[in-house]
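Attaching a single structure in structure tokens format; questions to follow.
The complex is shown incomplete by one protein chain, all other protein chains being positioned as in the whole.
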Amino acid sequence: MIKKEREQVFRDPIHGYITVSYEIITEIIDTQVFQRLRRIRQLSGVSMVYHGAEHSRFSHSLGVYHNANRFLEVPDLRNTLTEREKLLFLSAALLHDVGHGPYSHAFEDIFGVDHEKIGARIIVENKELRNVLNKVDADFALDIASIILKQGKFPLLEQLISSQLDVDRLDYLLRDAYFTGTAYGNIDIDRLIRVMRIKNGQVVFKVSGIHAIENYLISRYHMYWQVYYHNVSRAYEVILEKTYLRIKDLLEEGYKFKADVSALKEVINNPNNLDYYVLIDDFYINGLLASFLNAKDEILKTLSSDFLNRNIWGYLDVNSKNEEKISEIKNNMSDTERRYFTESRTVYQSTYKDEATKLGDKIYILLEDGSVKTLFEESKMIESLSQSGSKLDLKFFYRKKWKNRYM
Amino acid sequence: MIKKEREQVFRDPIHGYITVSYEIITEIIDTQVFQRLRRIRQLSGVSMVYHGAEHSRFSHSLGVYHNANRFLEVPDLRNTLTEREKLLFLSAALLHDVGHGPYSHAFEDIFGVDHEKIGARIIVENKELRNVLNKVDADFALDIASIILKQGKFPLLEQLISSQLDVDRLDYLLRDAYFTGTAYGNIDIDRLIRVMRIKNGQVVFKVSGIHAIENYLISRYHMYWQVYYHNVSRAYEVILEKTYLRIKDLLEEGYKFKADVSALKEVINNPNNLDYYVLIDDFYINGLLASFLNAKDEILKTLSSDFLNRNIWGYLDVNSKNEEKISEIKNNMSDTERRYFTESRTVYQSTYKDEATKLGDKIYILLEDGSVKTLFEESKMIESLSQSGSKLDLKFFYRKKWKNRYM
Amino acid sequence: MIKKEREQVFRDPIHGYITVSYEIITEIIDTQVFQRLRRIRQLSGVSMVYHGAEHSRFSHSLGVYHNANRFLEVPDLRNTLTEREKLLFLSAALLHDVGHGPYSHAFEDIFGVDHEKIGARIIVENKELRNVLNKVDADFALDIASIILKQGKFPLLEQLISSQLDVDRLDYLLRDAYFTGTAYGNIDIDRLIRVMRIKNGQVVFKVSGIHAIENYLISRYHMYWQVYYHNVSRAYEVILEKTYLRIKDLLEEGYKFKADVSALKEVINNPNNLDYYVLIDDFYINGLLASFLNAKDEILKTLSSDFLNRNIWGYLDVNSKNEEKISEIKNNMSDTERRYFTESRTVYQSTYKDEATKLGDKIYILLEDGSVKTLFEESKMIESLSQSGSKLDLKFFYRKKWKNRYM
Partner (left out) sequence: MIKKEREQVFRDPIHGYITVSYEIITEIIDTQVFQRLRRIRQLSGVSMVYHGAEHSRFSHSLGVYHNANRFLEVPDLRNTLTEREKLLFLSAALLHDVGHGPYSHAFEDIFGVDHEKIGARIIVENKELRNVLNKVDADFALDIASIILKQGKFPLLEQLISSQLDVDRLDYLLRDAYFTGTAYGNIDIDRLIRVMRIKNGQVVFKVSGIHAIENYLISRYHMYWQVYYHNVSRAYEVILEKTYLRIKDLLEEGYKFKADVSALKEVINNPNNLDYYVLIDDFYINGLLASFLNAKDEILKTLSSDFLNRNIWGYLDVNSKNEEKISEIKNNMSDTERRYFTESRTVYQSTYKDEATKLGDKIYILLEDGSVKTLFEESKMIESLSQSGSKLDLKFFYRKKWKNRYM
């Protein structure tokens, strides 16, 4: 764990200076698989609605690393974690999203991959990155992968990386609010860190910080509905899914693409081939989409044009009132059209749930007498919100002007 | 309603430039009774906890005026209010707090005054201000007073000035958050104004803004508990009340004050004498407190010293667990000590209630089909919070080191 | 000039809500050539240094439109411009960057295009856009083009769009500072707008705003050296130029690209073919770069790898001290290597110059007595900075680890 002679810094619009003091962290950042995250947008199609949201997973990953660094200011962590554990924590924070693909959600749905599993494999199998991680020790890469997969070997670090209130969420809520320009992501991260304690290997928060936690959970809830689940974003997500679907179908049919789809083809045929997987990023997909504007296949042409030229699809709530209308739309389409130009999708978000049984799924509160309770027991506000403050939204998306520019 | 040749501007840290385009508004601001608000802090003793909160009711009043100006951007208001009504709205916004006294809450409690009634009387009876207002017309002052007293003559303007979501709250939550440095007052005022409509003389908000309203109500709730009802602030409030009480008692006893308490004496003897009332501000009271540090009366000396030198009183939750402790504290005091050095106080805040029957006590939501519902009916989150998100807090305050510096 | 029934809004992190009230503006935004700006980053390679700077020319163009809208608050403009001129101003602001290519500076250098001329041609010749603009009148597109080309037909609008202090700079300085997270772009735009006047068809600023102007010029100067001319950004710019150069050379040689470079080929062969030009954006170029990682041509492979995997080139000040070192580097290279792996580049920025003779190149100050002077005559600070505060920087860039990953 060699400390750098001179700290490296990144100027970050959210956190100010992000400081790197371990040599190994710089080397991880410099690997090709990490630099690749510059080419994958954090919020996929959200920028079609909030034009400022053009930031990448690279920025976010640095921010998560920075939060991990700040968590290490908490005396209970600073004083008890070993030097190796600290470095493990920082590295896992930095690498937690390394397995993401372009427009990840749609990509995972159609091609059946899981970014956490792929991320863990990249950490272990990518030669350049593994060589860096081996400088700590031979198990270091495996331990990072284990944390990302939540295998229970480092329960405390797993909680810090991924739970109801973790280094990841404390970056993306702030960052996404900043870049979208929305007012909802205002989270008192200083206070949350100040009231954080570790009790029996469990992250707990002093009761004096309960308002900051309530505020965080409600901000999160509002960010979901205002930004992440914005209807127009979801419509773009559907267009992308359909494009992926069409590519997949065409590859199976043996269609001859003018564009170079070899990497995508390799990934579909052999999902274990990480060398091709890492070639696929927003640049690659967007390059394909642009070239599809000249494709012979009309469906591919239409879908990519819809995406690039913002031909927003229509959407309807799926309910008895709209039943007839939805049927009519479907009936006016051919089977092929229905396959590529309609979709039903559900999103769901609660402010907070207490049902969970997995580690890190509950927030715990440290009372003044030293006892620990769940957030539910201490915050009536959150208890009641966990029921009322949940929202499920089922929508039917469909291509509106079916005969337009291209088709 | 003469427009100024050249707009006057105030640079405001919350709203940027505050613009005045009516001559009459400038003249109101220049009156002595309005300038007096510079000498009354917005948050009384809160600055003892949040040291940044040293801003005055003058700043806040300008901010409320500015919000009124922004509300007039709402087409439903801009296009339907007459020029006189607009000016009435702006003037009432500016003057809504003109009746406040120093450390208002404690002052009102002990001296039995009501700042809204006094404010209305100042507007009507203060010569300098009345002369200004008469330039519009002879009824103008009376109409402003009527709005502040909520007499029902201008129901729409009354709602805009004082309701669950009004020009007043939209300034003080933002302003108090800014000056205290807390992260809770982040309210999307732009969005709230954008979704505001008037329907049958009633302020309503389009359903697309419901997240902004939820966020506002929850921010407000958190500001109350984190700032306005902070225990240490409340303790200072009690010390001030006791000081006022001691002054009142001593005046009745005929005690000879070294300091000039004549204005206070006049107000107590003849609450109708506004000429003396307006002389009483923070400067006046703080001047008295400072001079009381040399008073012969030990109680007065002690109380003013406690306030000025931050001798924070103790406080205990009033509950069965503390019953014995509270009794013991009281039993160790003489009757005089109990009168001046102990107090029980309750504060209460809910996120939002739907029980209210007064105009402006409910928030209404305009649905896409044009129908209007209450916020309760549309927001499950707020419905559930109205029950759970209410908090009542009863505390016993007492002077801790009863024998200290002075006594 | 049909006003929209209901204003359209864009949520912008810099300006809050950006409001569109003319139908025609919405239609311009919806054209494919304008949407294309989403796919061209505002700051090309700067994001390799400031990772937050991933915003597009689309965001910037909306911001420039918004500033134009704010300029129309200036009474001298609001009251004298005709409705058509206002719309012309807004449209020109929105479209001023429509001709930009990907990594524009390098692109223009190698392929010999000029984004303003191309922009003007797109406005006049692109069918979809022209159809929209024709809805105003048949000359509308021509007049916008004329403003962008500064042909002198609309001297006032030309100044507002492009001068020392215009709607363009007032967006990009603020926006680039926000996204990079630097503290230098803090400009008091509210004050600048407040003190703006029109005098004999000339933009002037009241002398009371001179500090705001000084601050703006110095902020601009610092943004140039801290951000736009950052050495590492410039190094990336050089890599890109060399990549473009290699593509051009290979096309001339008849090299067979695996990737689809047809659009680029068409543009090189026939720069007048706008249909191909608009297909070329960051997505297209980045797609090419990614595919070049597998190219047979080693130089192409190396250059694209240098760019994508952040293999930063070295740089040296060109001065007598480094003369020998630079010669040595060059001498160790073959002619081919020298052509593709070395470059000398100069950048220059002054705070402000008064030499200029073109319209809009001077800032004019309106004194209290109604006379007009140049900024030089009124601000000693700026006068002296115009000499001292200029900086010329000549650097030699070269590929450092010439034998690396690929070659």
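Letters are used for the chains, namely A, B and C, taken in the order the chains are written, and counting of residues starts over at 1 for each.
Simple rule for what comes next: a residue touches a chain if its C-beta (ideal position, glycine included) is under 8 Å from a C-beta of that chain, and two chains touch if they have at least 3 such contacts.
Predicted model only: the values in this text are computed from it and were never measured.
Asks: With the missing chain put back, one of C:K153, C:H211 or C:K296 would touch it. Which one?
Replies: C:H211
Asks: Tell me which of C:D143, C:D188 or C:D306 is the one touching the absent chain.
Replies: Spelled out, the listed residue whose C-beta touches the missing chain is C:D188.
Asks: Among B:Y22, B:F71, B:F154 or B:F179, which residue is in contact with the omitted chain in the full complex?
Replies: B:F179
Asks: Using the document's definition of touch, tell me which of A:H105, A:R194 or A:K330 contacts the absent chain.
Replies: A:R194
Asks: Touching the missing chain, which residues of subunit C?
Replies: 182-184, 186-188, 191, 211, 214-215, 218-219, 221-222, 225-226, 351, 380-381, 383-385, 387-389
Asks: Please output the residues of subunit A touching the missing chain, sorted low to high.
Replies: That gives, for subunit A, the contact residues 9, 16-17, 190, 194.
Asks: What residues on subunit B make contact with the chain left out of this view?
Replies: For subunit B, the residues touching the absent chain are 10-14, 16, 30, 32, 35, 38-39, 47-48, 50-52, 54-56, 58-59, 62, 178-182, 258-260, 279, 281-284, 286-291, 293, 308-310.
Assume only the chains that are shown with their structure count from here on.
Asks: Centre-to-centre on C-alpha atoms, which chain is most distant from subunit B?
Replies: Using the mean of the C-alpha atoms as each chain's centre, the farthest one from subunit B is C.
Asks: Two-or-more-chain contact residues of subunit B, please, as numbers and ranges.
Replies: In subunit B, nothing touches at least two other chains.
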